[in-house]
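I have a structure here, written as C-alpha cells, and I will follow up with some questions on it.
Every protein chain of the complex appears in place save one, which is left out.
Per-chain residue numbering starts at 1, and chain names A, B and C are given in the order in which the chains are listed.
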Amino acid sequence: MATATAHHENSNYLNHEKGLWSWLTTLDHKRIGLLYFITVALFFLVGGIFALLIRTELYSVGETIMTAEQYARVMTYHGAVMVFLVIIPGIPAFLGNFFLPIQIGAKDVAFPRLNLLSWYCLLLGAGIALTSLFFGGADTGWTFYTPYSIKHSPAVICMALGVFVAGFSSILTGLNFVVTTHKLRAPGMTMNRIPLFVWALYSTAIIQVLATPVLGITVLLLAAENIFGIGFFDPALGGDPVLFQHFFWFYSHPAVYIMILPAFGVISELITTFARKTIFGYTAIAYSSLAIAAVSFFVWGHHMFVSGQSEFAGIVFSFLTMLVGVPTAIKLFNWMATLYKGSINLSAPMLYALGFMFLFTIGGVTGIFLATIATDVHFHDTYFVVAHFHYVMVGGTLMSIMGGIFYWFPKMFGRLCNDAWARVSFVFIFVGFNVTFFPQFVLGSLGMPRRYFDYLPEFQHLNRISTIGSYLIGIGFIVGLITIIHGLLKGEKSGPNPWGGKTLEWTTASPPPHENFLTTPVVTAGPYEYR
Amino acid sequence: MSTVKSSSTGHHHAHHYESADHEYQSSKQGVWLFLCTEILMFGGLFVGYAIFHHLFPETFKVGSKFTDVRYGATNTVVLLASSLSMALGIYYNQIRDKNKAVMALLFTLLCGVIFMVIKYLEYSHKIHLGLMPGDWYRGNAEELAQYVGGLEIPKNLPLYFSFYFMMTGLHGIHVLVGMGLITWVTIRTARGEFGPEYYTPVEGVGLFWHLVDLVWIYLFPLLYLVS
Amino acid sequence: MAHGTHEHHIIPLKTYWTVFAALIFLTVVTVAAAQIDFGALNALVAFGIASVKASLVLGIFMHLKYDNMMNRVIIGSGVFFLLLFWFFSIIDIVTRIPQNSTL
Partner (left out) sequence: MSFKPLVLLSLLLPGVAGASTFMPPAATVTAGEVDSVYAFLLITSLISFIILIGGMIFFVFKYKRKSATDKTAYITHDHTLEFVWSFIPFLIFMFVFAWGWKIYHDMRHSPEGALEVHVMAKKWDWRFLYKNGKEVTSGLDDKGQKAPATMVVPVGKPVKLIMASEKISAGSTDPMDRPVLHSFFIPAARIKQDVVPGRYTTMWFQLDQPGDYWVFCTEFCGSGHSAMKARISAVPVADFEKWLAAEGTGEMTLADKGRALYSSKACAGCHSADGTRVVGPTFKSAWGASRDIEGGGKATVDENYVRESILNPNAKVAAGYPAGVMPTFAGQLSDDDVKALIEFIKTLK
C-alpha cells in the first residue's frame, strides 16, 4: 500500500480533497473528527448561553430576567444540550476519532461509513430535539422524570426521539472504536503497548455499546408514554415512576463515565508528554479504566437514595458506589507519581492537565459525600450535587478537552496556538470555575435545592458570587476560542513533534497525510519510552 | 469509492484492511457488537415485562387469553423456517451456488411477508376489540369477560396491551428492516457479487435476521403462553 | 497481528436441517408445556425451552459455535449486563415496602 505515496510533499488530509462537499461526504476519520469539533463547539456555545442565562436569572432573588416557565426550559436545554450533544460526543467523537486510529498505527477506523453516519445521526438527533422549541419547549429537566414528563406534549416527544437518534451516534462511535482497537492495531502494537488515551476510549466504547441501547428503549418508552399513555411509568395503570429512574440511570450513570473516562485518557497523555517521563503504573491506569467501566453499570441506584427505592437496594448501591472510588483514586495517585522526578513543562496543555487534577480531585472527594448514604440524603437534589457534577463534568471533561485541543492542535493543523493566550484562557476558566461552583457546595450544604428559579434571600450573596464566576468562565472560553482561531490563521508552523511526545501520532507529519502514515509503523516498545 | 482497492484475487477490501479476511472478521465483529446493543434494547422491555408480570400476574394471564396461540405458533414456525433459509442462503453463497442462494433468500423474504400478514390479522383483531395500549384502550369489560370465559377483567389490562404492542411493534419494525436488508442482499446475490471469498453482507444481514428470530423465540411464550 | 486467509468454516446442510427440526420440535414442546401447570416453575420452564432454542440458533445458524472467542464474549456480555439490569431493578421492587397499586 505504500505505493500510494503522496503526489507531492505537502499532501495532507486537509488538502487531499477540496470543497465543502468533500467534507460532508468524507470517510476520513480525521475530517470526521473535525466535523465533530465544529458541531460540538457550536452546541457548547448554545449550552453555554443557556448556562449564562441561568446564572443571570439567579443573580438576585425573585424574577430577574425571565419567568419561571422560561427558566424551566432554559435549565432543561442547558442540561440536555451539554450532556447529549457536548460532553458525550466531545472527547471520543472529536479527539478520539482523530487520534485513536493514529495512535494505534491504523489508516482509519474500522467502519468509515458508519463513522460518517454517526455524525449525521448526531446532527439529526440534535435537529429533532431542538424542534421541540417550536412546540413550546420541554420543561422536564434533562432527566425527563416521570410522571411529570408524561404530559402528551409534542415537545417531550421531540426531545425523546432526538435523544434516541443522538444515542445511535454514540453507539456507532463506540462500536467503531471497539473493532478498530481489536482489529486495526499496527504490527507490534499489542494491547499492552496502546497509549492510555486508547485504553480510555476503549473502555468508554464498551460503555457506549452496552448502556446506550437502554437509554434508547427508555426514551422510546417515554415517547410512547406521551403518545399512547402506555402506563409503564404511570401509577394510573399500576406503573411505577421509580422504575423510570432505574431505566434512566442504568444508562445515565455509566454515561457519566462516558463523559469522564476519555478525559482521564487525555490527561495521561498530557502528563507524560509534559513531564517527559514514562507513565507511572501503565497497567494500573489501563485496567482501572476497564474496572470503572464495568463497575459503573451497577451503581446507578445512588441517584435514587430518597426516591422511594427500597432501603436494601439503597444500601447495596451505596456499597457498590464506594468501589468505583478506588480505581478513580488510583488514577489520581498515578498521575501525581508520574510528575515525580520529571521534567515539567508548564505550557498551556499542561496547565489544563494540572487544573484538571485540582478540580477533579474536588469533584472526586465530594462524590464520596454523595455515595455515603447518610450524607446523601441531605445533599441529594441540592446545589451540592450541582457543584459536584460540574466539578467532574466541566472541571474534568471540559478542562481536558481544552488541554487536548491545545496539545494536539499542532498535529491537527500543523500550527501552534499562542501559548501565552492559551494560558490566559486557562486562568480565566480555572479561576472562574472555582468562583462559580465552590459557593454552590456551600449553598447545597445550607439546603438550597437544585433547579430552583427563586431562592431564600439569605442565599443571594453566594448566588451572586457564583454568577460573577460564570461570566469569568465565559470570558475564558472566548479567549480560548480566539486563540484557536488565531492559531488556525496565523499560528507559527509547528513541525511534526513540537512537544516531544512519544506516541505514534508524533511520528507522522503535521498535519498527517490522508492515510495517516506514509509507511505502516512497526511498534517495538511501549507508548511512553522516555529514557 | 476511491477507498476500495482491488487485490490480486479479484475481491474487494477497503484500504485500511490488510486482507479480505481481515475485513470480514472485523465486519462480523461489528455486527456482533450491534446485535449486543439490540439485545440490551429489547432487554429493557423484557426487564419491564419481568417486573410488571411479577407485580400483576392476573393482568398478564388474562391479557394473554386475548392472543391466539395458533397465530403465535404459526409465526414461530414461519420465522424458524426463515432462519433456516437465511442460513442456507449464506451456505449457497459459500459454495457459489447463485441460483439456490437467491431461492433461499427469496423464501426468507416470503416468510417475512407471511409473518407480517399474520401480525396484521392479529393486530386488527385486537384493535377491533378495542384492546389498545394505555390511553387508547377502548375495551368493554363485559364484552371482554365473555370472550375469556367469564374471567374478571383486571383494571390495568391496558398495561398488558402496552407491553404487547411495544414488544411486538418494535419486533415488527425489526422484521421490516430485516426484509429491506434481505431484498438488498438478494439483488446483490443475483448480480453475482458474492462468492466463497466475499459474502460479508449476506452474513451480516443473516446475523441480524437470526437475532430478530431469537427475540421472537422469547416473545412467543411471554405473550401467548403466560399462565 | 497476522490475519491469514484461512477458509471459513462451512457447516454441512444436514446440520442446518437437523437444527431446524429440533427447533420445530421444541416449539411444539413449548406449546405443550404451557398446557401443564408447573406452578411457580411455569415461567422458568418456558424460559428454559426458549433458551435452548436460542442457543441452537446462536450456535449453528449464527455460526457462533465455530466463531472466534471475541464474538462469544461480546454476545455474552450483552446478556450478562442485561441480567445485571434485571437483577438490580428487581431487588428494589421485591425489597420495597410492597409496592401497591392504586388503580
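By definition in this document, a residue touches a chain if its C-beta (ideal position, glycine included) is under 8 Å from a C-beta of that chain, and two chains touch if they have at least 3 such contacts.
The model shown is predicted, which means the values in this text are computed figures rather than measured ones.
Of A:Leu42, A:Met191 or A:Ile344, it is A:Ile344 that touches the chain left out of the display. From the options A:Ala186, A:Val242 or A:Ile401, the residue with contact to the chain not on display is A:Val242. Residue in contact with the omitted chain (choice from A:Leu124, A:Leu290, A:Ile330 or A:Ile465): A:Ile330. Interface note for the absent chain: among A:His78, A:His380 or A:Lys411, the touching residue is A:His380. Where chain A meets the omitted chain, the residues involved are 67-69, 71-72, 139-141, 145, 147-148, 150-152, 229, 234-236, 240-242, 275-284, 305-308, 311, 314-315, 318-319, 322-323, 325-326, 329-330, 332-337, 339-346, 354, 357-358, 361-362, 365-366, 368-369, 371-378, 380-382, 441-442, 445-456, 530-531. Counting the whole complex, the residues of chain B in touch with the unshown chain are 56, 58, 135, 152, 155.
Definition applied: only the chains that are shown with their structure count from here on.
Chain contacts here are complete: no pair of chains fails to touch. In this structure, the chain pairs B-C and A-C differ in their number of contacting C-beta pairs, and the larger number is found at B-C. Residue numbers of chain C whose C-beta contacts span two or more other chains: 70, 77-78, 81, 85, 89, 93, 99, 101, 103. Among all residues of chain A, those that touch two or more other chains are 182, 210, 214, 237-238, 240, 243. Across the complex, chain C meets chain A through its residues 1, 70, 77-78, 81, 84-85, 88-89, 91-93, 95-97, 99, 101-103. Residues 1, 27, 106-112, 114, 171, 175-176, 178-179, 182-184, 209-214, 216-218, 220-221, 224-225, 228-232, 234, 237-240, 243, 247, 515 of chain A touch chain B in their complex. Interface residues of chain C, counted against chain B in their complex, comprise 3-6, 8, 10-11, 13, 16-17, 19-20, 23-24, 27, 30-31, 34, 37, 42-43, 46-47, 49-50, 53-54, 57-58, 60-62, 67-68, 70-71, 74-75, 77-79, 81-82, 85-86, 89-90, 93-94, 99, 101, 103.
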